[in-house]
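The structure's right below; bear with me while I get my questions together.
One protein chain omitted, others in place.
Here is chain A:
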Amino acid sequence: MIQLKTLLNCIDNSGAAVVECVNVLKKKRAGTVGDRIVVVVQRQRNFDTGIGVSAANKVRRGDIRHAVIVRVKKEMRRPDGSYLKFDDNACVLINKSGDPIGTRMSG
């Protein structure tokens, strides 16, 4: 159940670590896996490389981006009646045309 103010983990290497949902697109209800959302980057990921934070990160704190939800805590119902749930909420940042911003996903 992803809605306004939900904090999600960002699991790609775009540079965002924690993002906050500000809108669920094309839906009046809470978002679930596969839905596109609009997020605000709340915390940046710190890479261990010697490069400065801004050089490695493609997004910065406070950026407004689109994202796709990939994991939710709320259980999802499959058509055969089985349910699947995860222990966290996670998303992947994308640009407006739908391509991922990061190049690698973990998890």
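Of note:
Just so it is clear, contacts are C-beta pairs under 8 Å (C-beta built on N, C-alpha and C of every residue); 3 or more make two chains touch, one makes a residue touch a chain; residues count from 1.
As a convention for this text, contacts and distances are computed from a predicted model.
One chain of the complex is hidden; its UniProt record names it "Mitochondrial ribosomal protein", one of "Mitochondrial ribosomal protein", "General transcription and DNA repair factor IIH subunit TFB4", "N-ALPHA-ACETYLTRANSFERASE 30" or "WGS project CCBQ000000000 data, contig 00058". Seen from chain A, the chain kept out of the figure touches residues 71, 75, 80-88, 90, 106-107.
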